[in-house]
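See structure below.
What you see is the complex with one protein chain gone and the rest in place.
For clarity, chains are labelled A, B and C in written order, and residue numbers in each chain start from 1.
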Amino acid sequence: MREETPAGGVRSWPLVRQFTGRDKHALGAAALSATTAALEPRTATADRVVKSICPYCAVGCGQKIYVKDEQVVQVEGDPDSPISRGRLCPKGSATRGLSTSPSRLSKVRYRRPYGTAWEELDLETAMEMIADRVVATREATWEATSNDGKPLNRTMGIASLGGATLDNEENYLMKKLYTALGVVQVENQARL
Amino acid sequence: MNVSNETLPTAADTGAVPKSASYYGRPIVKPHVWKPYIAWYFWIGGAAGAASVECVCARMRGADALATVEKRAALAGVLVAPVLLIADLGVPSRFINMLRVFKLTSPMNLGSWILTAFGGAIGASTFAELLGWKRTSRALEVVAAGLGPALTVYTAVLVADTATPVWHEAGDTLPFVFAASGVASAGAVGVAFAPSQQNGSARRLMIGGAIGLLAAGAAMEKRLGPLLGEPYRTGTGGSFRATSGALSAAGIVVGLLGHKNRTASRLAATCVAAACVLERFAVSAAGKQSAQDPKYTIEPQRARLNARRDLDLESSG
Amino acid sequence: MSGLYDETAAEREMATHTQQESRKGFFTDTTLCIGCKACEVACKEWNQLPADGYAFTGNSYDNTGELNGSTWRHVAFVEQLRSGALAAPAAPPPQSPAQSQSQSQSQGAPTGGHQVVHPDAGRWLMESDVCKHCTHAACLDVCPTGALVRTEFGTVVVQQDVCNGCGYCVPACPFGVIDKRDYDGHAGKCTLCYDRLQDGETPACAKACPTESIQYGDVEELRTRADARLAKLQREGQYTDASLYLRDTGDGIGGAGAFFLLLDKPEVYGLPPDPFDTTRDLGRLWRHAGYAALALVGVTALAALGTRR
Partner (left out) sequence: MPGLGTTLGRGGATTFQQDLQHSDCILIMGSNMAENHPVGFQWVMEARERGAEVIHVDPRFTRTSAVATRHVKIRPGSDIAFLGGIVNYIITHERWFHDYVVNYTNAPVIIDPRFRDTDDLDGVFSGFDAKQEAYDLASWQYEDLDMTGSAGRRMGSTVSGGKLVTHELSPSEKAAVDRPLEHGEPPHVDFTLQHPRCVFQLLKRHYARYTPEMVEQICGSPKEHFLAVAEALCANSGRERTSAIAYAVGWTHHTEGAQFIRTAAMIQLLLGNIGRPGGGILALRGHASIQGSTDIPTLYELLPGYIPMPEEGMTDLATFLYETTAKGGFWGHMDAYMISLLKAWYGEHATAENDWCFGHLPRINGDHSIYPAMMGMFEGSVKGFFCVGENPAVGSANASLHRRAMANLDWLVVRDFFEIESAAFWYDSVEIETGVLRTANIKTEIFLLPAADHMQKDGSFTNTQRLLQWHHKAVEPKGDARSELWFYYHLGKRIREKLRASSDPKNRAINELTWNYPELGALEEPDAHAVLREINGWGPDGKALDAYTKLKPDGSTACGCWIYCGVFKDEQNQAARRKPGHEQSWVAPDWGWAWPANRRQLYNRASADPDGNPWSERKRYVWWDAERKEWTGHDVPDFVKDKPPDYVPPDGAKAEKALDGRSPFIMQGDGKGWLFVPDGLVDGPLPTHYEPEESPVDNALYAQQSNPVRERWPSAINPYHPSGSATGADVFPYVMTSYRLAEHHTGGGMSRTLPHLAELQPEMFCEVSPALAAERELVHGTWATIVSARSAIEARVLVTDRVPDYEIQGRPVRVVGLPFHFGRRGIAVGDSANDLWSISADPNVHIQETKAATCDIIAGRRPRGPALSALVNDYRRRAGLPAEE
């Protein structure tokens, strides 16, 4: 598509190209640099493109995630989507930033009771501690029956909030586990 | 069913809505982003160019001492000029890219070639002189003098070839301001540094240039008209210009009265040189001011449009 | 210098590439803009440009303020409420049941066209601004290094590896578009996604725009489309204030690669009403500079003549 730009030597000097080529005023072809001539979009050099859905709002726009070296290098609209036809709003358009933001958490943070600072904790330990807390709180706050002896089978000592940003599969496992544990105070953004 | 809106301030009064016909008073064109280096460069380059001409004139008259002073001034100018230019660049290491192309459409590009050629000529001339190749040196002085006027005035074209209202609209007079400034400065250099017996022409140049500067400045302001003249009368641009004018006048008076007195002469030269520097700063500042306030962009353009529309109406009968 | 500025051959003059493509550009139809700023974000994301700062301006919903070296799309917001620009028209009187029943039963096709009515209010104009990719581009003309180039798509692009940050293009642009940035010293502005165009992709901003306010395509085709759009709006009595800005090839910049359908005077959106490429005047400027140079020589010589020593 573009002008062939000689890679080196005097002939690559735009001044020379200007006087020997068509672009006498050096307003176009003659002034191109080698870098410009080699320009390619990130979308073309990605290792793979993965089909996705925007994580922000319920419009449900289609997204294409471009991945290079296991990093998300670009997120844009999926023209195939009958809903969004390739378009994205400002939030959807900012999705790459969501994945690359330096303030994204990648380590567990722990604040001990009455603590004044975050501490580090490894994931395994955190999981084990959380499981212990759930079991203990459930044990301590279990309501087998109501005052008049009707079964309740539950704990009112634990609550959960969130779900509208999560996948159906995730909500399903949450609801399934909580219900089995007798946790009924399970809530999400549907109240908002 | 609005509650007595008439008596209440509207958002426009409170500043929420763009005032008059501009966008929140924001600039439409961008003010130049040059640091003071460039104003200094305009002065130094202009002076160097004029000095080279004076050098040859002096040479022709046999005023070698004056010629030497002017030549040194020119040489100093071309040595400092690139430093100033480079200092102002965003990517100084790429100064050389100025010579990547030859662009008739770019006064700055042409200026770079001019500066290069001029610098080459003066530099080579000085070098030849050191080697004792007098004729070569003299010939190269003439070459430099051929390029000198271009070096002095191209910067006027450079600034006029922009969308900065007070620059572009003054495009016809600005080169005279710059030329006068160059002449006056070259003269001032001669007055200050050449032996007094040889500096008569320099004095005339200095005084003539200073008068020219005042005259060209006045012409420019007249040409700009009441609205566009404003930036030269108000704000930083106004102060610079007023001071410059006062210094010019002082230089002229002291230069005329005190021409016998070396100290007075030097004082006059200093005044004139300072006036020239300040004039460049005035141009720079006024340019910025005129770009920052959108009225200087909008009103002349509107007037032009309306005039054109009236013309259209007339021709369409 | 006349060869530098040939108005008639403007677009032909632009073609310096051996592999010339049809000229690409934008038609931005502000009657479709919802001011969402997706274009701003999509541009910054694609071009990996930094944020410009986090200051509340109070200028309606515009907190970016302007196009500059790191903001290549900018959405302007102009509130014109109760300003009298749109008088509050009376609502249509309710029809009798019989009248409207028959009407709604018989009308098969859309009523076609609509009057925009904001009873209490007026209007809120939004316009997504961008580099105009001028036919006569002042920035390109003045650039001393050849960093700015006209591409095979007829667009105007800064080559980041060439630009030395001389800043000349900044005051040259009649639209205040291009700017030098502090963080890397280069000039920056919209590239019309030159890289994406290599792959036949739509520029990021136009692709994101939810309502097709930004329409990308062949400039020729876009001009036809814009004319048709204007005609339709006028025919149907919608947006009767609409006009096309920079579509006319006879204007001071030879028509833009990116042109606009506006609902008010350009300056209301922060655009110059009668922009032009100063290269047009370059011949005259040099001529006067020539006179000044001659004067310089003359004066100097004259001063020398007056004395022997």
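To be clear about the criterion, contacts are C-beta pairs under 8 Å (C-beta built on N, C-alpha and C of every residue); 3 or more make two chains touch, one makes a residue touch a chain.
Quantities reported herein were computed from a predicted structural model and do not represent experimental measurements.
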item: Of C:21, C:161, C:184 or C:212, the one touching the omitted chain in the full complex; value: C:212
item: Candidate in contact with the missing chain, chosen from C:126, C:158 or C:242; value: C:126
item: Sites on chain C contacted by the missing partner chain, in the whole complex; value: 31-38, 40-41, 44-45, 50-58, 60-61, 63-64, 79, 81-82, 90-97, 100-101, 103-126, 210-212
item: Residue ranges of chain A at the interface with the undisplayed chain; value: 48, 50-63, 65, 67, 70-72, 75, 79-85, 87-95, 97-99, 101, 103-114, 116, 118, 121-123, 126-135, 137, 140-142, 144, 146, 150-154, 156-192
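As a working rule, only the chains that are shown with their structure count from here on.
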item: Chain ID, smallest distance between chain and overall C-alpha centroids; value: C
item: Chain centre separation in whole Å, for chain B relative to chain A (CA means); value: 55
item: Sequence positions of chain C contacting 2 or more other chains; value: 4, 141, 146-147, 162
item: Overlap residues in chain B, where contacts from two or more other chains coincide; value: 100-101, 103-105
item: Residue ranges of chain C in contact with chain B within the complex; value: 1, 4, 57-60, 62, 65-66, 68, 76, 78-83, 120, 138, 141-147, 162-168, 170-181, 184-187, 265, 267-275, 278-279, 281-282, 284-286, 288-297, 299-301, 303-304, 306-309
item: Interfacial residue positions of chain B with respect to chain C in the complex; value: 2, 5, 10-12, 15-18, 21-24, 26-34, 50, 53-54, 57-58, 60-63, 88-92, 94-95, 97-98, 100-101, 103-109, 111-112, 149-150, 152-154, 156-164, 167-168, 171-173, 175-176, 178-179, 182-183, 186-187, 197-198, 200-202, 204-205, 208-209, 212, 287, 291, 294, 297-298, 301-302, 304-305, 308
item: Chain B contact footprint on chain A (complex, rising order); value: 13-15, 18, 25-27, 30-31
